[in-house]
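Every protein chain but one is kept in place in this view of the complex.
We call the chains A and B, going by the order they appear; numbering starts again at 1 in every chain.
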Amino acid sequence: MAKISRKHRSTGRRSPLATVALLAIGLLTTGGAYALATTTATAESQAAAANEQLIEEGKKLFAANCASCHGLNLEGSKEGPALVGVGALAVDFQVGTGRMPMAFQGPQAARKAPQFTQDQIDAMAAYVASSGPGPALPDERFLEATGDAAKGAELFRINCAMCHNVAGAGGALTEGKWAPQLKGLDARYIYGAMVTGPQAMPVFNDLNISPEEKRDIITYLDYVSENPSVGGFDLGSLGPVSEGLFIWIFGLGGLVAITVWLTARSN
Amino acid sequence: MSTATTDTVTKPGPGMRFTSAAANYIDERTSASGFVRELGRKIFPDHWSFMLGEVALYSFVAILLSGTFLTFFFDPSMTATHYQGSYVPLKGVEMSVAYASTLDISFDIRGGLLMRQVHHWAALLFVASIGLHMLRVFFTGAFRKPREINWVIGFVLFILAMAEGFTGYSLPDDLLSGNGLRIIDGMVKGMPVIGVWISYLLFGGEFPGHDIVPRLYVLHIMLLPAILIALIGVHMLLLIVNKHTQFAAPGRTNQNVVGSPILPVFAAKAGGFFFIVFGAIVLIASVFTINPIWNYGPYDPSPVSAGTQPDWYIGFADGALRLVPPHWEFVFLGYTWSMNILIPILVIMVFLVLVTFYPFIEAWITGDKREHHMAERPRNAPTRTAIGAAGVTFYGVMWAGASSDLMATHFMLTIEGVIVALQISLILGPIAAYIITKRVCLALQKKDREIALHGFETGRIVRLPGGEYIEVHEPLNEYDRWRLVAHETYRPLMIRPNERGRITVGQRVRAGLSRWFFEDRIEPVTRSELERAHHHE
């Protein structure tokens, strides 16, 4: 997963300044618990100008692509929630996984190919973040799969598995919603989902699951994605239902075909 | 067509000397030659559907062999330990010894995972093949006299197989099996009067306790297999006594059995089939994961996984629980009546009892006391086939209920929609299946009559001198015709007063059921009908 996130960064066309600017904007506008104060803020003054430009660009993109549902001033409408104070991380998750903009109104926005470049997403994130304090992008070190997989697995089972399945295969929710599968997912989006609680998913803030623990969970999911199923093909990790269907259709089905051959008159 | 074999004992060839000496040695001490005389040339009819019970038997052997291997390594203790094996995401985690030893079998013993997967896949196949075998017996009427008792024994074997499966499923003490036990605990507690006590005694105190795994282990590897093996023995013995049924065909009558002798043909086929079934199980086990317990983690009452389901054969019971509408519980006389648990249990019990006693019910309705050794074509017993289809549908809907969440996610439906649809199907599905199946059977019988009377359509169109076009039908030969006319039908029972001039309630019920069974019927073509048909042409 860490590998994927590195690749992801290299594909963006943004200048290094943009990153600094984004961090700076986060620092300027957020405070308290969500400010990831671990980064330095030395480039504050130079970045301010670049920031303004980025926010302006994001605002334009937002007005063109998002405002019909979320309102020109992020105030929301019947079609979409207000976005004041949801933070840059929420935008990064929703737009980066292609969930936003939604293809159509349904029980849930599905994951699809992202509709914007990372630069554009960053611009919109900066714009939304400028509206009020909200979670910003996490420190890179919490996205590396270098934590304790065993601890992550335990936390995953207690906090995540009931919706996403112990192997991250996903599951059903009420009224047509679902918890998506998690295998091979970019670490920043796993992190982003936990912090921002997109759609039906509840929020797991840093006092519930600390950033280190979030890294452990990412490590466990990375382990599951990287290591093949030990016993052979995993039949979708869906548990006994797929196993039962398999034994009836292929196991018993195959043996019945053999009985037909076995009892047929040979010529 | 002759079975006559020479009885003269020929001198053994050079390669046979040891064999004959050994045979002689054994016979002089066991009188085994009598068995060989009785069984050696016993005839088994050939039909693919007669092999389904063998699939069950052979997968049971695979279960016994792989299970014995597993017992050498499995430790059924619920004492807590910290896992120190190979699987990284569980390293250092506190868990029961049972779970840790299952992980060791999976990751640190060469071939251990293979044997675990053989055991589990074979168990799924065992119950599945018993199910299919029972369906074959049901739909061909092979449960009729003199085989009613063997039907009941077979049914008990089916129940025991499920019990074996469930106890085995619970042994690894992982999250999946622990939640399965939790559900059992909840169901048991819902029973009137004794529920709490049964649960308390079963778990040796409060759920989950430290006793359930070793207790289930004793049931799983000793008590249940012992009963299972004994009953399989009786099942096979009765099979030998009753001889196998056969389908109607030229030369096959109710007084004979036509097929291959045990030695050598049937023994080679059945023996070879054992290796094929075992091989297929090992192949599946080496290529496809089953129950990856390491994903689930140790049992803990707090977590649960999406898609928590029992193995397929318990699915119908789980589904029955899921299909109950909300709020089915009331307090009466100060006690709690959990109808949301009792009703599904009751429905399942009634269903199972009906399945068990179906042979006796049908025998009572027909009043037929003869022995039946001809397997019927399902279409020739339309009402029975329709009842079977209704039962299969009923079971199938409950079974589907157990995967309502997966159906919702995979077919982009809502869980609520799936469940409501299944609730409706549980009532309407069997009725629809009954009506459709009965009509299809009758239609097929009509088609059979048509073919028996007028022969096959040839596709050749001939123009008669008068300008009329007809399609030429080719009459059947007597062998082909026999398959279409060999069966019997029953007429509805006429109510008649008994010796004391009364008509009893039992008589009325029986007559009513008889009318339900046999009012719609297509009788097979008779000789005179065929003659008349020929005259017409």
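Rule of thumb we're sticking to: contacts are C-beta pairs under 8 Å (C-beta built on N, C-alpha and C of every residue); 3 or more make two chains touch, one makes a residue touch a chain.
The rule is simple: contacts and distances are computed from a predicted model.
Student: One chain is missing here; what is its name in UniProt, given the choices "Cardiolipin synthase N-terminal domain-containing protein", "NADH-quinone oxidoreductase subunit J", "Sugar ABC transporter permease" or "Cytochrome bc1 complex Rieske iron-sulfur subunit"?
Tutor: According to UniProt, the chain not displayed is called "Cytochrome bc1 complex Rieske iron-sulfur subunit".
Student: Which of B:187, B:355 or B:433 sits in contact with the chain that's absent?
Tutor: B:187
Student: From the listed residues B:155, B:169 or B:203, report the one that touches the chain absent from this view.
Tutor: Residue touching the absent chain, from the options given: B:203.
Student: If I consider the whole complex, including the chain that's not displayed, which of B:15, B:251 or B:459 touches that chain?
Tutor: Considering the complete complex, B:251 is the one touching the chain left out.
Student: Give the residue, chosen from A:48, A:82, A:110 or A:162, that touches the chain omitted from the document.
Tutor: A:162
Student: Footprint of the hidden chain on subunit A, which residues?
Tutor: 154, 158-159, 162-163, 171, 173-175, 177, 179, 197, 199-205, 207-208, 227-232, 262, 265-267
We take it that only the chains that are shown with their structure count from here on.
Student: With chain centres defined as C-alpha means, what is the inter-centre distance between subunit A and subunit B in Å?
Tutor: Using C-alpha averages as centres, the distance is 46 Å.
Student: Contact residues on subunit A for subunit B in the complex?
Tutor: Residues 107, 149-150, 152-154, 157-158, 161-167, 169-176, 178-179, 220, 223-224, 229-235, 237-241, 243-248, 250-252, 254-256, 258-260, 262-264.
Student: If we count contacts the way the header does, which residues on subunit B are in touch with subunit A in the complex?
Tutor: Within the complex, subunit B touches subunit A at residues 46-52, 55, 88-93, 106-107, 113, 117, 121, 124-125, 128-129, 132, 175-176, 269, 272-273, 276-277, 280-281, 284-292, 294-297, 300, 302-313, 315, 402-403, 405-406, 408-409, 412-417.
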